[in-house]
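A single protein chain has been omitted; all remaining protein chains appear in their positions.
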Amino acid sequence: MNGKIYNSANEALADLCHNGMTVMSGGFGLCGIPENLIAALRDSKASELTVISNNAGVDGFGLGQLLETRQIKKMISSYVGENKEFERQYLGGELELEFTPQGTLAERIRAGGAGIPGFYTKTGVGTLIAEGKEHKEFDGEVYVLESALKADLAIIKAWKGDAEGNLIFKATARNFSPMMAMGGTVTVAEVDEIVPVGSLDPNFIHTAGVFVQRIVEAKCEKRIEQLTLRERA
Amino acid sequence: MNGKIYNSANEALADLCHNGMTVMSGGFGLCGIPENLIAALRDSKASELTVISNNAGVDGFGLGQLLETRQIKKMISSYVGENKEFERQYLGGELELEFTPQGTLAERIRAGGAGIPGFYTKTGVGTLIAEGKEHKEFDGEVYVLESALKADLAIIKAWKGDAEGNLIFKATARNFSPMMAMGGTVTVAEVDEIVPVGSLDPNFIHTAGVFVQRIVEAKCEKRIEQLTLRERA
Amino acid sequence: MTQDKSGWTRSEMAARAAQELQDGFYVNLGIGIPTLVANHIPEGVNVTLQSENGMLGMGPFPYEGEQDADLINAGKQTITTLPKSSFFDSATSFAMIRGGHIDLSILGAMEVAENGDIANWMIPGKMVKGMGGAMDLVAGVKRCIALFDHTNKRGESKFLRACTLPLTGQNCIDMVITDLGVFNREDNQSRFRLTELAKGISLDEVRAKTEANVIIE
Partner (left out) sequence: MTQDKSGWTRSEMAARAAQELQDGFYVNLGIGIPTLVANHIPEGVNVTLQSENGMLGMGPFPYEGEQDADLINAGKQTITTLPKSSFFDSATSFAMIRGGHIDLSILGAMEVAENGDIANWMIPGKMVKGMGGAMDLVAGVKRCIALFDHTNKRGESKFLRACTLPLTGQNCIDMVITDLGVFNREDNQSRFRLTELAKGISLDEVRAKTEANVIIE
């Protein structure tokens, strides 16, 4: 049984992309981004996208590819500092940007997947981020109401996965992907390796198959942004 | 280095128990309950306890032990059907009870540990559970505001743990314990086995040491409530 | 099996409910009759059973000697894993349920009303055991089927104009299966309609035993 397995990233996204859709894309910086699915999204030519991703890639790589092709209308992110094309489009008024603090972003995505339309947090109280939002006092402290984020499509990168959609992640490449798997109406995962059903220990599956609709094995370049090394003694 | 390791359950709780405190206790039914820490809490004679636990144990076992000694003033649970002593005390007006739906209970505990004082859910809207609580509409649907739960002490049961407090759980014995580890001001874990620091794979630690202040290795009886077997062909 | 009375047996009700399972479905089965649905999953239909205490891919009961106290279902029964199984914590389990990731919930009921309300957790004046995960399930799962005996021991309808017992959830039941037949509705604004009669049951009997204003024709 092939289950949820697709043969290529392009095939996995073929019937899922349309103009104006909202897409969640996993990764922190370039770590754990779904490289092949981003390229497939570029190939789909779907435009006017709202993209929810902690960062916006770098010039020409990761989500930077979708910026070059002008497929992105709006980004919801916590940090976009690594990208000149982003800056150009944003300052030129061609790109909308909604900043959300990194923890609030993670929690909003989880909330979207968990049936929680809103939650209160102290993060951002008294800052620009909280302006115009509802505030409420709990035990004498003021909190701000943040809303859930959902997406038509979530594209994520995992380490290993099986035909049931069960996934495990490696090291810090996990980051936002488990929440995005929950927050996407359809979630497509690319993995370093597809393994037989039953070979992942059920105690240690990070994302259960119920959250993943499609899976594809694909080779990643895994570019390093800041190579920092220690001197050998 | 002994790190967070204590020699016995009684020693681990020695200076933590006081009358009127709130305690979270892990487990679903009798599965994954911190048997030895419950017994140590009984031995501490701390009374007027508010206990947050999905269930209330059975007569004479698990939290049933604290009911027999009348140490519990109030339970916050989703299901208490397995306990005659509970029924007697509750119907006699000796015990307070706050029912909260199981999913809401899990989320309230997680919220308490995650700095989220309140969140909205559809669960319970239009029922007794939602009476007197704030309601709010999101996208045309009505949700009810539920508040976070926190505790002075969380006692949980894990499978393996190390001196840093890193924990892994086995099968369905995990249930509420990871959230309770987050929700307790002090969290004490009893484990089947203490393993050397570094022997747990960092990719597959269920509860990170930051959430666990004390750990003790202790033997559990692990009583089965409903032994259900399949006939051999 | 003796057929000394008309209408479906509990096992037949479960078998009928099992026909609602579709390939690829993630399903949560309540305690009692709904548990029996697992015995009737149609050949070739791949269904993954969720247990709200923290498991997907619930397997059958263990053979004697293979039971594990750390591996139980939401009914506290000993169970086993399957190759596809995964374990998770209760918050994640209910994120699945409340986030609409579970396709179908089949659960028992004390009362169901014509507007889709369900009551199945509390009888005022009696000791209350608690709602467990039922309120989360009916509020969150995509489609909910209530499976119950059409009448109580006194012969009174349990499919009512309005629930008399405290609700478990509002307007959340999409299909009703009783010993008398199947009642379906297109969406949660529509009326229930009798779509199938149990063996040996007449339309008149259903009419006589149903208080709810449903379409029986």
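Some notes on this structure:
Here the chain labels run A, B and C in written order, and each chain numbers its own residues starting at 1.
Rule of thumb we're sticking to: a contact is a pair of C-beta atoms (placed from the backbone, for glycine too) under 8 Å apart; a residue touches a chain by one contact, two chains touch by 3 or more.
These figures come from a predicted structure and were not determined experimentally.
Taking every chain of the complex into account, the omitted one touches A, B.
Screening A:6, A:61 or A:176 against the full complex identifies A:176 as the residue touching the chain left out. If you put the hidden chain back, the residue from B:85, B:146 or B:164 that touches it is B:164. Of the listed residues A:10, A:47, A:102 or A:147, the one in contact with the hidden chain in the full complex is A:102.
Checked against the hidden chain, the listed residues A:8, A:78, A:147 or A:185 yield one contact partner: A:78. Interface residues of chain A facing the missing partner chain: 28-32, 54, 77-81, 87, 90-91, 99, 101-107, 109-110, 121-129, 159, 169-179, 206, 222-230, 232. The set of chain B residues touching the chain not shown comprises 1, 110, 112-116, 162, 164, 166, 182, 197-198, 200, 202-203, 205, 208-211.
The criterion applied here is as follows: only the chains that are shown with their structure count from here on.
With centres computed as the average of Cα coordinates, no chain lies farther from chain A than C. Separating the centre of chain B from that of chain C, both taken as means of CA atoms, is a distance of 28 Å.
Our note on geometry: chain A versus chain B, Cα centroid distance of 32 Å, whole angstroms.
Each chain gets a centre from the mean of its Cα atoms; for chain A and chain C, those two points are 36 Å apart.
Across the assembly, chain A contributes 114-116, 202-203 as residues in contact with two or more other chains. Shown for chain C are the residues that touch two or more other chains, namely 81, 87-88, 91, 94, 97-98, 139-140.
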